[in-house]
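Only one protein chain is missing from this complex, and each of the others stays in its spot.
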Amino acid sequence: MSSAAASSRSPRSPRSPRSRGRVASRACAVAVAGALTVGVTACSQTKAGSQSAPAGTQGAGAVKVGLVTKTDTNPYFVKLRDSAKEEATKQGAELIALAGKFDGDNEGQVAAIENLVQQGVKGILITPNNSTGILGALKKAKDRGVLVIALDTETDPKEAVDATYATNNVTAGELQGKYVKAALGSTPPKVLMIDGTAGGTVDEQRHRGFLQGMGLAEGDPAILGKENANGDQNKAQTAMENLLQRASGVNAVYTLNEPSARGAFAALKAKNLTGKVKLASIDGGCQGVQDVKDGKYLATVMQFPKKMAAQGVAAVATFAKDGTKPTGFQDTGAQLISDTPVPGLDIKDTAWGLQNCWG
Amino acid sequence: MTTAPTRPRGASTTRTAGGVAERLLRNPTLGPLAALVLAIVVFSVTTDTFLTLDNVSLVVQQSLIVATLALGQTLIILTAGIDLANASIMVLGTLVFAKMAQQGTSPLLAMLIGAVVCTGLGAVSGALVTRLKLPPFIVTLGMLTIVTALGRLYSEGNSWPVTSDLLGFLGSGSYLFGYFYVTPGMLLMVVMFVLTWYALAHTAWGKHVYAVGNDPEAARLTGIHVDRTVFSVYVVAGIIYAIAAWQALGRIPNADPNAFQTGNLDSITAVVIGGTSLFGGRGGVWGTVVGAFIVAVLRSGLTQAGIDSLYQDVATGILVIAAVTLDQWARRRSL
Partner (left out) sequence: MNTAGDDRATPTLQARGLVKRYGRVTAIDGADFEILPGEIMAVIGDNGAGKSTLIKALSGAVVPDAGEILLDGSPVAFTSPLDARRAGIETVYQTLAVASAMDIASNLFLGREMRRPGVLGSVFRMLDHKAMRAAAQEQLDSLGVATVQNIGQIVETLSGGQRQAVAVSRAAMFGRKVVIMDEPTAALGVKESGQVLDLIRRIRDRGLPVILISHNMPHVFEVADRIHVHRMGRRAALVRPADHTMSEVVALMTGALRFDEEGRLVDAAGHRAEVDDQGHTITEAR
């Protein structure tokens, strides 16, 4: 194993014994496959060789950036990924995009992180699953000198990553809540809530924010019912239909995201309730903005995944260049979109929304 | 069948056309093994990060859970059954382990109770298949739905982090010779596969499992207790799923009711790629190891090669179809 070959692999933090051993360990693997006796010497020799390779030099290859999304089917993550790819091309970096198979696929995300680290990425952008399950893999990645950035969703605890680029989901929820409250005016609220997945971070934050914006406490009798719909239009419609069966006089509906809002809208429409119920959502997808324009729901809170992805990739590129690490929570913003303005809130109309929506 | 010591010309023992087919029938692991070796060679040549001791260790760790699930699945498929509920049973197991431990039950007791739950659920499937004579596909489809819901109810929708060293033990590990990361989970997997192989190849129970899957009527006529054998297989599979639950917590120290939603299909994929016939009675555990490794090797290797994750699914799908085609072809040639 020549030192040239060794240096072409991205070097890692010199603290980590694993990173020093990597080149050597490959040689070992080859040697084990061939002849065991030679292997011992080969290992020690290449180990020395790799240590002599100057730290921090980058070979001919472009900076590699890994992206791990929750799934690769949700259009939101597809857009995130496209934007990341675009930015990577701009930065002259190479993006490797991986994903879990479904919401909650911790095992898939862990494997993706491990494989990206093996691959020699400079940084990993991840939209983590709700649980603590992937923290171990993230820590291992950081220990090996990989910059880890959470996109869209925070990890718990936040320190598990170097930085987070996300919508402040509490704020987003709060904007939805404030809008609905203002739209209701003096009418006392009777609320149904279409939540996402039990225990999900984003789900919990938006839910909490919405109630803050409405000025309601959790468990307030004004909340007539809530149901998990996993952000799925079909499930949301079913959930809404069922909720409407037992709740009467509903005048406000919270939805986790736009697919849920569309499902809720279909259920409301079937009951001829669309005019009587203030329905709003969060996401800012182009279809969502169009829905608002078409009057299916009153407002949506736009988030900016393109920004998250672009800023994340740029941060990794900067880190590769000069070692600067971003830190903390970087709010990429949230914007209310509606054609029915209410006083006291910063609202952009759907024309602006359609220009700035993410997909 | 003739008294003459010289072999009569008409009575050739095998059709010559069946040569390759018979070799495949006798050793259904050959095909998948060749595919595994090919994949390893290709990735070793095309990337310089794949064939490292570090990465090989990772690939093994990444295949542990699916391989363990697939071990139980192999037994059930050998009886011409199928288990769609295995991963949901495992997930419920992880939840019982983690939640009870977190709420103050001793981890060992929590694990015992979880193991009883998993085994009991396996027994329920087995009883429904053998007593009510329901198709395993339907039984386990129902069980999948029920057990998934039970998991969500029991977990209260939350995920339960591992709080005890015992529960996470299988994922702890150390470097062997300084480079190869070995976890107790790997060793346990080896032990489980060897034990299951032994039971299948070297005990009467194993012979009966094959016979029951191959031809239940013939098995019954030769005096094998068909229902008892099939039931025992589902119970053993339940025990294996409990161990899979332990493996899962070792790797992901967090019991999540939403995890492993595709574990059932992943395990079937590993079994089928490994050359075990979905029609029962043919195949074995070594093929399943190979099948599980192939999936993990593809995932790792294609990532190292910088190839989009969706192509990994494409490759896996092609392998499944190829494996079943090969099985069908070999069977047709020999009949």
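For clarity, chains are labelled A and B in written order, and residue numbers in each chain start from 1.
Operating definition for what follows: a contact is a pair of C-beta atoms (placed from the backbone, for glycine too) under 8 Å apart; a residue touches a chain by one contact, two chains touch by 3 or more.
Please read these numbers as outputs of a predicted model, since none were measured by experiment.
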**Prompt:** Which displayed chains make contact with the chain that has been left out?
**Reply:** B
**Complete:** Full-complex touch with the removed chain, picking from B:A98, B:M143, B:I224 or B:A242, is B:I224
**Message:** Among B:A204, B:L265 or B:I321, exactly one should touch the missing chain; which is it?
**Reply:** B:A204
**Asked** Taking the full complex into account, what residues of chain B touch the chain not shown?
**Response** 1-5, 7-8, 10-11, 13-15, 18, 22, 25-26, 202-205, 207-208, 210-211, 214-215, 217-219, 221-224, 281-282, 334-335
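Convention: only the chains that are shown with their structure count from here on.
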**Fill in**
Per the touch rule above, chain B residues touching chain A in the complex are 47-56, 58, 61-62, 65, 152, 156-159, 161, 171, 177-180, 248, 251-254, 256-262, 296, 299-300, 303-304, 306, 308-310
**Request:** Could you pull out which chain A residues touch chain B in their complex?
**Result:** 5, 8-9, 18, 21-22, 24-26, 28-30, 32-33, 43, 64, 72, 94, 96-99, 101-107, 110-112, 114-116, 118-120, 129-134, 136, 197-199, 228
